[in-house]
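Only one protein chain is missing from this complex, and each of the others stays in its spot.
Per-chain numbering from 1; labels A, B and C assigned in written order.
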Amino acid sequence: MGCVFMLCKDGSKKESMMKKIYAFESKCLGCGLCEVHCRTAHSKSKDIVKTHKRENIASAIVIEENLSSNTVSYFALQCRHCENPKCIKACISGAMYKDDSGIVLNNKEKCVGCLSCILVCPFGVIKKNDDGRSVSKCDLCVGSCEPFCVKNCPNEAIKFLDEDGARALI
Amino acid sequence: MKKYLIIGNSAAGVNAAVAIRTNDKTGDVKIISCEEFNSYGRPLISYYLNGKVKSENIYCHDEDFYRSMNLEVLLNTKAEKVDTIKKEVLVGLGERISRISYDKLLIATGSSPFIPYIKNLDFNLQKNVFTFLTYKDSVKLKEKITKNSRVVIAGAGLIGLKAAEGLFGQVASITVVDLDNRVMASVLDKSEADIIQAHIEQKFISFKLQTSICEVQGENNVSRVILSNGETLNCDILVVAVGVRPNVVLAKEAGIKTSKGMFVDEYMQTSVKDIYAAGDCVESLDLLTGESKVFALWPNASNQGGIAGLNMTGIKTRTPKTFAMNSISFFGLQLTSAGIINNSRSIDTFVDSTKNKLRKLNVLNDNLIGFVLINDNQRAGIYTSLINDKVGLSTLAYDITSKDIGFNVYSKQERTKKIWDYKGGY
Amino acid sequence: MSLNFNTPDFEVIRNENRCIQCKVCVRQCANTVHFYDEEDNVICADDTKCVNCHRCVTLCPTKALVIRKYPLEFRENSNWSGKVIKEIYKQSQTGGVLLSSMGNPEPFTVYWDKMLLNASQVTNPSIDPLREPMETKVMIGRKPEKLEFDSNGKLLTKMPPNIELKIPVMFAAMSYGAISRNAHESLARAAEELGIFYNTGEGGLSKDFYRYGENTIVQVASGRFGVHKKYLNAGAAIEIKIGQGAKPGIGGHLPGKKVGEDISATRMIPVGSDAISPAPHHDIYSIEDLRQLIFSLKETTDYKKPVFVKIAAVHNSAAIASGVVRAGADAVVVDGFRGGTGAAPTRVRNSVGIPIELALAAIDQRLREEKIRNYCSLIVAGSIRNSSDIVKAVALGADAVYIGSAAVIALGCHMCHSCSTGKCNWGIATQYPELVKRLNPDIMYKRLVNLISAWNHEIQELLGGMGINAIESLRGNRLMLRGVDLNEKELEILGIKYAGE
Partner (left out) sequence: MLKEGELKIPSGCAISGIIDKKGNKFNGEEIIKSIALMHDRSNGLGGGFAAYGIYPDYKDFYVFHIFYENSSIKTQTEDFIKKHFDVEKAEYIPTRPVPNIVNIPLMWRYFVRPRVQTCVSEKDFMDESEFTSRCVIKINTDYKGAYVFSSGKNMGTFKGVGYPEDIGEFFMLDTYEAHMWTAHGRFPTNTPGWWGGAHPFTILNWSVVHNGEISSYDANKRFVEMYGYKCTLKTDTEVIAYLFDMLVRKHNLPIKKAINVVSAPFWDDIEREKSEEIKNELRSIRAVYASALVNGPFSIILGYEKGMIALNDRIKLRSLVAAEKSTRTYVASEESAIRIICDNPEKVWSPRGGEPVIALLEGE
């Protein structure tokens, strides 16, 4: 799955140094390829066809469609890995936790599907799974050096950047 | 080296300890708990009861959590008395009584079940009478029940119904009794409550509403209960889950101003200097009504615990006002609600319900003040933040009643600002 | 008309084992060929609307789609081929002029492919571009006949304005309106990074692109769209468009629906109005009028910018080119009949104009015979497909080349020839914002830079192979070419020997 996740050199974990996924609305085509590759990356088979035909995986991405006056615009939204996440505070089972590099992760075994996290996440990017006792959220494909949605976006509408890098591109 | 003492090892207590440790690497942090288990998720006890969660998974944190954070935990330790002058707490350690001194104290004792007066009810005498608040309750209950136990549950609130769900399939019959005219009266309006009730009744759990248990009968255990409407029910197991009361005895005796719960200022400090309080045992200001009341909510307890911890280490942090919010499931029916949800003329209510889904939004002068979602809970947090930020609905990109909620409800600038600047929050 | 004889041109074949109903093709096909059938949870395709632009094929994550020629066969008839019959069906259906896009697709000889390059073997060593300097820079513009120095060697002659191309390639004229804003931005940024130029085309120049002025050639066409003093001074050079290879003799037509806010402001025409550029410039009815326009443009830019004149390759291009040089043009641009276009009547595109190779050879030879070849630069276009075409063009006598179709292919064009519909699925020849967005300049300009840099390396390799280390030494160096599969007349016009001679 690729190289180790990069921490900053001095081991400090300044939040803004942490890389996150930023979407650029002016570039997003709403094609949905990020969702296809997100499901595949988190599937057992890691094969696009098997993932979609046999496994039933919710993608960790929500594609927002915005209808302004004349044009339709889209952007892909996923967990913002907040510095001080409300979902972890609301989680009754300790399933929702933050690893030491700042990524908010969900431990499927501990989750009971109470959906308190969904109740408090202001971005609405945690999805209830069909099994009713677990949720799906973005884990930045931790362990691989670039999230699969970013790697496969045909128009580079989502990028994996630290905050300064992202602000430079607004 | 500062000495921090925390009474209570649940959401508020543990979050406070973590907040303290992240900001005071060297302080001595002690947590005392009258329970014998490490910090566990209280709402999980019903999942333990029906085997959905195994005992080793009930704990919030893994074994070495406390050691890695260098927090000292004293289980089975009950705080007897707080000496605010000497800044000491008398604790009962088994038979022995000892004193623990503190520089900063946090009382996070949570709440305990409220036992209404019921004739000949005597918890010490009768072995088949239970409350359902702690993991211990759940463990004792699980040991006691048999395939043909006939169970009567007093209280159709969250705890009562969760107890019912926990027992379901392991006992002969379950009857739930409640004074109110509907289940989950404190959370739901009649129309929604009836949906929940109908769904649960499909599991052959029967309800006795607008009545209460006034008497129990039986040699040493309870074998029959008498209801105020005259009915009598055979009963092998009686679970009393009519409500909870904040544990404020310790505080009252220490002279801390309390009403139902302890009064705290914006920085979670009680009326006595260097004593803080957080969680189910405090009064919080309701964002929507402005009243001061007790919120028995896990997210609120974690939040307030964290803030109290910060303030105890001198980092001035204000507590945000809060409001009721719940996310709970009964037999697969997913209920998510927040804010003011009962109908009233002044609030215009929008209800969109199909076969087994319901979406109810309460709007008052251009602000969303409450919602109830049944089996249609995707992205509920966006509604919650609309309530929390008191967003003017007219400023949004579309009318939230017109379609499923999405982050695209915010304008472009607002969206970008939220994505870039939002750091999460207290 | 109830009965429509038109049958689909292409057939969409979907491999059900691979299709995962992810609906990417449904969302991405601007011609609404693909649609999702909710009931059976399957995706179907309407072949009649497919223009074979490969958008769905490229984006399909499981490569489940193949587009093939529609298998319907007409009875074999070498005179009445399927294509000719279907054209009659269309015209008898609509009564309209057949419109088509891109360059002449007819199977005329591509002379580039009939010429071979030389390489040195023993007597002179080939030059290794990795170790020795290899110069592909050219100076485009007017040149004095000779340089004068005073007694102690100081240069007296004042050079007329020339523009410098690091690589003898420029991006051809494609107007803002025919192609999208993002396409223009990609061309501009690539030109800037490569140290070459892009042509604005006859649609004027948007204010935001003035900052690429140093790498821009502003075009003045018969419609004068967006032509004003600031515009003329914004670019590094000016090009008067007399003709276009794909449609010699006729003007241009940008349908009104493509003229949105920005284009109407840039072209200075009302929103939604059809932008029709007339066939002749209404102030150029003779060669002396052209001279007047050239010098009025020079006056406006006080002689700081070279002025090119672009003509289509037609039968007497040689004489026209000579006239243009004598009229004071700094460079003659000749556009061959395979040059691309956004929209042109099919009949004109398929049967008017001559191949660029022959026009170039004739013009270069005529200008030399008239001893004026060295006065100005000669640029060719329509069409250059790869770096060996460029080397052959320079050997025949060109100073530099324009590339249009090759550039848009690098930007994602799949030559589906339906730019005139304005619904280009790749965001190039379209003004619909949601389609334009598909061409992300941040990515696409790099593709152009990659293409031209690659070509530059290839040119250097080819030059080195011939023992030449400066592209000027290849200009007009026809001994470096040999012809194959060409008749005497063609060899004579091209001025090259047959292979083996």
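Note that in this section a contact is a pair of C-beta atoms (placed from the backbone, for glycine too) under 8 Å apart; a residue touches a chain by one contact, two chains touch by 3 or more.
The model shown is predicted, which means the values in this text are computed figures rather than measured ones.
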Displayed chains contacted by the hidden chain, counting the whole assembly: C
Contact with the hidden chain (one of C:R75, C:K229 or C:K371): C:K371
Options C:G153, C:P270 or C:G500, residue touching the unrepresented chain: C:G153
Hidden partner chain, touching residue among C:K83, C:K137, C:K207 or C:H315: C:K137
On subunit C, residues whose C-beta touches the chain left out of the figure: 120, 122-125, 127, 132-133, 135, 137-139, 141, 143-144, 146-147, 149, 153-155, 157, 159, 162, 368, 371, 373-374, 466-470, 472-480
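The rule we apply is simple: only the chains that are shown with their structure count from here on.
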Chains touching both subunit A and subunit B: none
Most central chain, Cα average position: A
Reference subunit A; chain at largest CA-centroid distance: C
Length of the line joining the C-alpha centres of subunit A and subunit B, rounded to whole Å: 30
Mean-CA-position distance for subunit C and subunit A (Å): 43
Gap in Å, rounded to a whole number, between the CA centres of subunit C and subunit B: 71
Sites on subunit B touched by subunit A in the complex: 15, 41-44, 47, 52-53, 57, 59-61, 298-299, 302-303, 306, 325-329, 332, 334, 336, 338, 377-382, 384-385, 397-398, 405-408, 412, 415-416, 418-420, 422-426
Touch list for subunit C against partner subunit A, complex: 17-18, 20-24, 27-28, 59, 61-62, 433-434, 437-438, 440, 442-443
Interface residues, subunit A side, partner subunit C - complex: 26-33, 35-37, 48-49, 51-53, 70-73, 152, 154-157
